[in-house]
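Every protein chain except one is present and positioned as in the full complex.
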Amino acid sequence: MSQIVKRHIPHMVLVAVAFFMAGDTLLLEKPYNDLASSGTAVVSIIGSFAVLLSVTMLSRLHVRRVQRKTKVIESSVLLICMWVTLIWGFFRFAFQGVSPTKEFAVQQVFNAIVSPGDSTIYSILAFFIAAAAYRAFRARSVEATLLLLAGSIVMLGYAPIGEMISGHIPSLTKWIMDVPNTAGNRVIILSGIIGIVALYVRIILGYERGWMGRGD
Amino acid sequence: MGAIETLTILAAAAITLALFSYLWRENLAYRIAEHAYIGAACGYGVLVAAESAWRLLEPRLTQGLTYWYLTAVIGLLYLAFFSRNYFWLYRYPTAIVLGSEIGVTVARSLKTQFLEQLRMTATITFPSPFPFPYLNSAILAVGVICALFYFYATMEHRGPLKYVSKIGIYFLMAAFGAAFGSTVMARISLLIGRLRFMYFTDPAYYLIPVAIALLIVGIVLDRRKKPETA
Partner (left out) sequence: MATETKSLYAKLQEMDVRYVYLLILIVISAPVLKPIGLPLGTISAETMRLYQYINNLPPRSIIVMEADQSPAAAAECQPAMVANLYHAVSKGLRVLFFSPRTDAVPFVEAAMKLVLGASSDHPNYGKLYVNLGYIPQGEIGLAGLASNIFFTTRDAYGNDLRAMEFFKDLPNKNARDWKLIIYYGASEADHDVRQVTDPYGCPTGGGVAAVLVTRMYPYYPDKIIGFQTGLRGAAEYELLVKRPGEAAAGMDAQSLGHLAIVIMVVIGNIGYYASRKKPSEGE
């Protein structure tokens, strides 16, 4: 019984939901489509609860760090930022009906910490790319030369200065993007979709059980 | 501008400079800023996700469809992930979400990303200048076929197949070069955005001399430390 409830029924649920949702994409029957629309809402609501995992995992990890007195300051900052935002936002939403996207304090947290943090972490990559361009990108083979050449032409083509250097650079950039870039990315898409469909078929047939996680 | 908006901008500038300090070397200010970002982002994300889930659920509950509470019960089963004995309960909401993802994407992916891509390869998409109007499309088709042969692993790449896959890799390298150029453009755009914020937002720019002063102090202290540790 235990294997049936623990493994086989979840697998059957997955297959049933997959076929049900696939049917919605292929059939045009109003009652079926309306039911599938409700099904999509069900999945959206259930999927939203996955964020509880992120909160719990972060809390467990960083509370343990504080208990073991390793990186106490950093972990404390994380826990305070997360839980103060959560508690205040939930209180205002649950008891006063103020949406988090309109709540003043939560929006200040977004503007003061989330937005600049996300932007800056990715913008630092500009420096790393420059350093890599200078120290690591070497035209050691025909392929590497081709990569660097295409990259340089595209970089100059997308900046106004490229057209000032030569009127041919924007045309070359357009040709590189329209022809070899399209060919390469089309191949990546074609190969990728075959791999994804194969993976999904393996999941449906039960050969791929990684999604079930640990344990029996 | 109110006091809170001023504090918000100052905090944003401080976070920006603390994260940029990683370029000097990893330091406590960077780690604090990074952890603050992770915590705040997680908290904000959970709030918005919870609100949207409630917006989907509440109209149905007010219509008297109380069986919709089941969706919340099934969603809470995600927390079984942390249990040793009841971990298997976590598989139910995962199965529903994953099954839905499979159903929604498979049939449509096969059309859009397989059949349509093959159709677009076989048709004239990018006209070339006179006198070879089909040249670009022909080169594109040749490039797709050759690059596909590069990934063909059933036969060893010998003889004519070796040259075909070589042409394929050249097309792929040009595509990767274009991706590299685009990525550089994206990152520099982000940096421009951050610098414009720091230089032109009142009162963010007041922190720039403070940051420079702290950097100089840091460099001096670093230089003094080095002879002792050598």
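So that you can tell them apart, the chains are marked A and B in the order they are listed, and the count of residues begins at 1 in each.
We take it that a residue touches a chain if its C-beta (ideal position, glycine included) is under 8 Å from a C-beta of that chain, and two chains touch if they have at least 3 such contacts.
Since the structure is predicted, the reported quantities are computational estimates derived from the model, not experimental observations.
Touched by the hidden chain within the whole complex are the displayed chains A, B. Checked against the hidden chain, the listed residues B:L17, B:V164 or B:A179 yield one contact partner: B:A179.
Remark: the omitted chain is touched by one listed residue; of B:L89, B:L191 or B:A204 this is B:L191. Interface residues of chain B with the unshown chain, by the touch rule above, are 23-24, 41, 44-45, 48-49, 51-53, 55-56, 58-60, 97, 100-101, 104-105, 108-109, 111-113, 116-117, 120, 125, 175, 178-179, 182-186, 188-196, 199. Listed for chain A, the residues touching the missing chain in the whole complex are 24-25, 33-34, 36-37, 40-41, 43-45, 47-48, 99, 101-102, 107, 110-111, 114-119, 121-123, 126-127, 129-131, 133-135, 137-139, 148, 151-152, 155-156, 158-164, 170, 174, 177-178, 181-182, 185-186, 189.
The rule we apply is simple: only the chains that are shown with their structure count from here on.
If you average the Cα atoms of chain A and of chain B, the two centres end up 6 Å apart. The residues of chain B lying in touch with chain A in their complex are 4, 7-9, 11-13, 15-16, 19-20, 22-23, 28, 31-54, 56-57, 60, 68, 71-72, 74-76, 78-79, 81-82, 87-88, 90-100, 102-110, 113-114, 117-118, 120-121, 125-126, 136, 139-140, 143-144, 147-148, 150-151, 168-185, 187-188, 190-191, 193-194, 197. Residues 5-7, 10-11, 13-26, 39-56, 58, 60, 71, 73-75, 77-86, 89-90, 93, 99-101, 104, 106, 108-127, 129, 133, 142-144, 146-155, 157-159, 175-194, 196-197, 200, 203-204, 211-216 of chain A are the ones touching chain B in the complex.
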